[in-house]
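Left out: one protein chain. Kept in place: all the others.
Now for chain A:
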Amino acid sequence: MPSHPKAALDFSPVGTEREVHTLSRPSLSYWQDAWLRLKANRRALVSLFLVIGLLLFTLVGPWLWQVNPASQDLDQVSQPPGVDRSALVVDPYTPWLGGATAGTGLRLAEPATTQSVRLAWDALPSARGHRVYRNLFPVGPELAYGIPRAEFFDNSTLTFEDRLDIKPGTYYYTIVALNADGSLSRETSALTVDVQRVTTVAEARERGLVANEAALVPGDRVELALHPLGTDYLGRDMLARLMAGARVSLFIGIGAPLCFVLFGVFFGSVAGFIGGKTDQVMMRFADFVVALPFLLFMILFKIAFGIGPGESGVMPMLVALVLLMWPATARLVRGQILQIREQGYISASQLLGAKTHYLILRHMLPNTLGVVLVTLTFAIPSAIFTEAFLSFIGMGVAPPTPSWGSMSNEGIKTMLTTPHELIFPAALISTTVLAFNLLGDGLRDALDARMRNRE
């Protein structure tokens, strides 16, 4: 048989070391498979990154942004993020005794600064006196003048100096003529005042705003301390408070579910495994706990375990949450255990001589782990909500400890003028809850054994 010269080059023996083509996919464990499916779910993956980001924000953030969340910056109270932080250095404040100034109507006697706003006006034609108002919004058709700042019952004083809590920004001043009996007439004169931020040499020094103190003279500009997310109504740094608040919110939000899920797993697996009368009694008890009105008892337990309102810490809330929320997990795990107990592999294992604890630890608990994990992710948002809710109605952590809920509560009061104080904590609560909910959805789909191998 003539052999072709090329044959030796084209073909080579297969040998034993080379892999033969097979038709089967690589075998995947339950968890590998679930992870693959979770990765394929874009929403779940994004929420997983969000959760990791939140954890970094809480745990690593305070190292990167080392500002005391309780320290107050009185130069910047209720400042939204991104405002101009520069301040003009001026001479120290000197009292003003009024004085003649040129001009007509309501006018500024001197440039308006955060030190003082000095107003002067000419007596309104029919006025027997004047009342000075200040507002944060333009006076609309409904004649909302704002807060009354001063009242003069004759026309001898036609100047007013406002020093009350003036922040940089725009104010709307109005003087209203008074009738003889002291009531308001409809005669008014209005003025829009833009206030400039100023500071003095002594103040700048005291607050450590400048490196070279000696060179500072009136007329220079200095930069005030940086607050990336602004400050709250007491001049505290929002970013630092959000980070500190995250610690409380996430500690409750993750710690409490972990505790009660663990307890629920223990309770449920014992009830499910022993069965019979014990199971009946245990589950009846769980039913009663479920029937307790949750928020009422949450509040009740919180005051029972710790201290009255306004002085309570984080632990009472944690204990109350754990005491009230375990039965859901217990029921779920019991149902699972009851199901698994009848499975063939349990009998097989028993026949092979497996002990009870081996059965529970090796076969039953691992097989309920998926369900438990999903419960845990869904319990986290509800715990965070509960904390926020309690803090909002004033039953949560006590000031000055910040939590997202109590920050929202404080922010809601000044929602109209400084919305950032509400927006940031509320957005963080919403994002966290959303992330954990979506992650739970993804996990439920990924860990559902019925979904396995369904492409």
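We adopt the following convention: a contact is a pair of C-beta atoms (placed from the backbone, for glycine too) under 8 Å apart; a residue touches a chain by one contact, two chains touch by 3 or more; residues count from 1.
Just so it is clear, contacts and distances are computed from a predicted model.
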Per UniProt record, missing subunit out of "Aspartyl/glutamyl-tRNA(Asn/Gln) amidotransferase subunit B", "Glutathione import ATP-binding protein GsiA", "Peptide ABC transporter permease" or "Phosphate-specific transport system accessory protein PhoU" is "Peptide ABC transporter permease"
The listed residue (A:Leu300, A:Leu338 or A:Leu359) that touches the chain absent from the view is A:Leu300
Touching the hidden chain, out of A:Pro69, A:Gly253, A:Pro381 or A:Gly396, is A:Pro381
Of A:Asn41, A:Gln76, A:Thr113 or A:Ser408, the residue touching the omitted chain is A:Ser408
Residue positions on chain A contacting the omitted chain are 287-288, 291-297, 299-301, 303-310, 381, 385, 388-389, 392-395, 405, 408-409, 412, 415-416, 422, 426, 429-431, 433-434, 437-438
